[in-house]
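One chain of protein is taken out of this complex; the other chains stay put.
Now for subunit A:
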């Protein structure tokens, strides 16, 4: 790789970045000014204070961004990537280049408007202070960002530079966007969370501005109409309206997140994922970072035999607000698509999930789930209803009703949760399935297990069960096998990493203390 002298020199962020950073203040300004203009006869001291503090915040933000621009420098040397920033609190970060495991590009609409992008350089290390292990260049020009990423990731390819760079092989496409997948988009919890967010956010804004909804003519008319029609109709209308907002919102979110979705394998083996309409996201994962996949199936998707797929890879799954869930490999899609992508991502002929014969867990695991579903959950429900009755609004019979209803739902759910439990070793993979509201099946490469942990609570000890955890560098760092029989679990752990546990399990002399 020819290290161009330009890459050795210290570089700055792009000056347009100042404008981009301040631009988020435009967002609140529009509804703020709009609301103040629309209701200027209602404007009071409260509203003026909000307006004044907005202007102060804008000034401070602009100043802060100017300082950030002036003090931030970065460069790539042969050995490492360096970033210096800060005025009063200087931070000098450097990451050795052979530790760089990812260089992800993102550009939100404002970034794109100004031709900029942000690059996050990750090492794939997970520590408690994981933000120390990544380096974010927020605001360099798009060409510079692409160049930067190519330079960082070409490291592995650069070891055989004899002419191979002159003939770039084409990436192999693994998956593309299908608009028919949009039908699964409304079936997520986020739909209802979105409705809630819109409603509470709207009321909060009105409240902050000191505007009372009851003073507005339109709102009063709607309220009057709702109170004049029969109660059932009013409830139906409100529900339908909220549902429509939710569905529309989820479809918009889906389109924004997954427009132009493309998953491909690049010639040197790394996975490359591009998606996003307004905010374009681009994630590259080197092949050696891939540890496995996680198939998640929330209850509604399970009923429609659909699933979502997440990638388990070192360096993904950190909580970086800048890159919303980079591990998502595809949107909610039919199960066979998920299996096909799983096989492609793991470079197998068929998905280990479909191939593996999962072993169920022992009977006491069912008992534990029944206890939770039919005793604990009804007890909590009864306690809540009891509190409601004690305060006033609920009649006392709701306590019994709540308990019975919860128990009636709890029993099949417990049975389903028990049926869902399963684990297996299939070839090079550990396959673990669990969960009922969200059923997750994890496929983890055996050689990516970095240790085993076992936990036994007192009830588990009584039941002869334990929770076995395969720790890994990917995702949240652990794959749990809940409520597995002790002997069976240890056998599995031993078979997955032969010889690791045995020295500690054998000793007959350990009993005598």
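The rule is short, and it goes like this: a residue touches a chain if its C-beta (ideal position, glycine included) is under 8 Å from a C-beta of that chain, and two chains touch if they have at least 3 such contacts; residues count from 1.
Definition applied: contacts and distances are computed from a predicted model.
According to its UniProt record, the chain left out of view corresponds to "YdbS-like PH domain-containing protein" among "Oligopeptide transport system permease protein AppB", "STAS domain-containing protein", "YdbS-like PH domain-containing protein" or "Peptide-binding protein". Of the candidate positions A:48, A:222, A:241 or A:505, contact with the unshown chain belongs to A:505. Only one residue from A:105, A:295, A:366 or A:466 touches the chain missing from this view: A:466.
Within the full complex, the residue among A:300, A:435 or A:454 touching the omitted chain is A:454. Touch with the hidden chain on the side of subunit A covers residues 124-127, 130, 289, 314, 425, 448, 450-458, 461, 466, 469, 471-473, 476-478, 486-487, 490-491, 494-507, 509-510, 513.
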